[in-house]
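Missing here: one protein chain of the complex. Every other protein chain is in place.
Letters are used for the chains, namely A, B and C, taken in the order the chains are written, and counting of residues starts over at 1 for each.
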C-alpha cells in the first residue's frame, strides 16, 4: 500500500556561535534571542517558499527538510545570510529513506570538516541533493493535544501548561525517534510536526497510545504525503482538521482512521 | 544573607491564535513559523531595551520578566503589535516573591477576561506593576551543559544531541518549578535561563545533581542578582564564564562556589 | 504667540558602509536593500517606542529627531545594532532651535572623529542631550498631496506618479531648508513629514504655494506641536485629517487656518 519515501535533510549550523556569544564579553541575552529568531524566520521564509520546512530545534543548529531544494539554492541561502548577519552558517545535506539517517549523513559532512566551534571552519556547503528523477514522496504527521485550550491554557498558569506540552513532546519525540527514525519538532502552541519514513496508521495510533500511557496527555494526529514537506505537511494539517471535526485520533491522507 | 526578591511577570498571549491559523483553511506552516518568531523577536527587542527578558515558551504564549517596565510601556507594546501584525496580543502582569506565583496571578487576569480562543476577548491589558519605591532585586540563573560541543554536537547527529539537551531541560524545569516555584526556559544551544526566588547556592548544586541523577547530563550554572532581568542575567552570564574557566559547577554572584 | 522650540537631532551613520558593500566583491543588491531597510525598521522601533522619529534619508545615513531620548538609550541602540548586524553605527547628537543647526552640530561630531569611510572610526557615540529641565516643544508638519490617488495613482503608471511626488518633495524640501532651516522627509505614499523651528501659519501657506508655483502640485498640511516628535507628529496627523475633511490646505494645532 505504501511506496518508498525519501527525505532530504539539511543541517543548518551557525559557525562558531558559542564563542561568538561571549566574545569579547557576554552579549545581551535579548539581542541573542532576536538574532536567533530572526535568522530562523529568514531561513523559514527562504525554504518555505521552496515548499521546504525548517525547524528551530536549538536555534544554533536548525534541521530542515529540503526535498526539491537544490545545491544552488542552498548556496544562495548561505551567501544571503553571510551578507546580512554578523554570523555565518554551514549547510550539510543528505538523502535517505529514514529521516534520521539523512540527518546523520548530513551532519557527518559538517563534523568531518571540523568542530562547530572551530573558528576556521566556516561556510561549509556539502551535500547530496535529490535529482528531479529520483524524487519520491515524503510523509509528515501533524500532532496536537486534544482540547489543549480548554484543559490547559484556560485553566493552568502558562508554565504548568507548558510543562504538560513539553512532556508530551518529549515522550513523543523519543518514541518516534527510537521506534521509527522519525524526527518530531515542537512548532509552538500544542503542535508537533514529525517527518517520518513510510509508516502505517498503526504506528500513529501506537504513538498516541504511548504518550497517553507515558505522560497521560491525549494527542490526535493528521498524516499527509506529498512531493515536498509543504505538500505533505499541508495534507497532514487538513487531516488533523478532520480529527478535530470528527473526534478521531488518527487521520491518514484525509481518510478516516480504520484499524489495520 | 539574602534579601527578598520580587519578580514582575507578564504573560503575552496572542488573541484567538489557534482558530486564526486554520481559518479559512490551514495557513502555510513556514508563514506561521515566520510570524511567530518575528513577533517574539520584536517583543524581545522592545522589552530587552528596557532591561526585561521574554522567553518564547510556546510562541502563542510567551512569558516575560518585566521588573522596571511600567503599564504605559506595556500599552505601547500592545498598540505597536496591533499596528504591524495580523494578530493582536493580550498582556497580563503581576508581581510576587516567587516567579510562578506572579505568573499565576498574571495569567488569571487574562483567564477571567475570557478564553484564549474567545474571539471577542482581544487586547486585554490588565496588571499591577512594581512601583519605583518597592522595587527589589530578582535572581536569575544561567545553566549550560558541560562541554556540549565536544560530547554531543560534534559527535551525535543533531536530533540525538537535541534529545539529550531536551531531556536535561525537561528534568531541570520540572525540578525548579516543583522545588522552588522558579521558571526555567530553554534559550537555544545548550542554555537554560531560570528566573528564581531567593535561592541559596545549595539549591543550585542540588538542581545540577538532580539532572545528573535523572538523565545523566552534566550541567553548570552561574547565578546573578540585579534590579532587572538583564542586570541579574548579565551577572549570571559572567558567573557562568567563571564556571567555564575554573571548572566549577556553580558560581554565585561571581564568587567561587563553596559548600554551604 | 509661539514659544521657542528646541530640536534634538541624531545622525545615525553606518560605519565604513560603502567599502563594505563591495568587499571582497560587490554584494547582491537585494541583500543590501534588505539589510538597510531592516536596520532602519529596527531603529524606527527603538526610537519610536521612545516617542522619537527617524527618517531613512539615504539609509546609510539616517536622521532622527530624538527629543526625550538620553545618552544611555543611544548607547543601548548602538550596542544592540553591533550585536545583531554585520555593520556598526556611529551616533552624533546635538540640540538647537533650528533643526538644521542641530543636525549640523551633530554631524560635525562624527566628521571631526574621522571620515565615514575611515575603517578605524567605528561606533562613535558623541553628543549633547536635552536635560529634563530644558525640554521645550518641537514643531512637526505633515504634508500630503491633495487627492493623490484620484489624480495620480489610479491614472498614471506608478513611475510617472512617483516623478510627480518626487518633484513636489524636492521642491518642498529645498524651500523649507533654505527659508527656515526645517528638515523635510518623504515617508512613503504621498506623505512628507517636516521637523520645523517655530513657524507661523503663513510659513506653511507659503510653502504650499511655493510648491504649486514651482511644480504644479497641490499640497495640504497639518501642523502640530508637542514635547516629542511623536506627540507633535501625532497632532500634525490629526490636523491633516481636518484638512482632508474640511478641504482646507493648512491646519495648525487642530485649529482652522486663519490668515495672520
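Here, a contact is a pair of C-beta atoms (placed from the backbone, for glycine too) under 8 Å apart; a residue touches a chain by one contact, two chains touch by 3 or more.
Because the structure is a prediction, the values reported are computed rather than measured.
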Sole residue of B:32, B:126 or B:163 that reaches the chain not shown, by the stated touch rule:
B:32
Thinking of the whole complex, not just what is shown, which of C:32, C:141, C:219 or C:252 touches the missing chain?
C:32
Identify the residues of chain B touching the omitted chain, counting contacts across the whole complex.
27-28, 31-32, 34-35, 38, 79-80, 83-86
Tell me where the left-out chain touches chain C, residue by residue.
11, 13, 17-18, 22, 25-26, 28-34, 36-38, 40-41, 44-45, 47-49, 52-54, 56-61, 63, 100, 103-104, 107-108, 111, 115-117, 149-150, 153-163, 165-167, 170, 173-174, 177, 183, 187-190, 193, 230, 233-234, 237-238, 241
Across the whole complex, list the residues on chain A that are touched by the chain not included here.
42, 45-46, 48-49, 73, 76-77, 80
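Convention: only the chains that are shown with their structure count from here on.
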Same or different: at the chain A/chain C interface, is the fraction of residue numbers used by both copies above or below half?
same
Chain B onto chain C, same sequence, C-alpha superposition: rotation to the nearest 5 degrees is 180
Measuring centre to centre with CA averages, how many angstrom lie between chain A and chain B?
23
So, in whole Å, the Cα centroid of chain B is separated from that of chain C by 37
Length of the line joining the C-alpha centres of chain A and chain C, rounded to whole Å
44
Among all residues of chain B, those touching at least two other chains are 45, 48-49
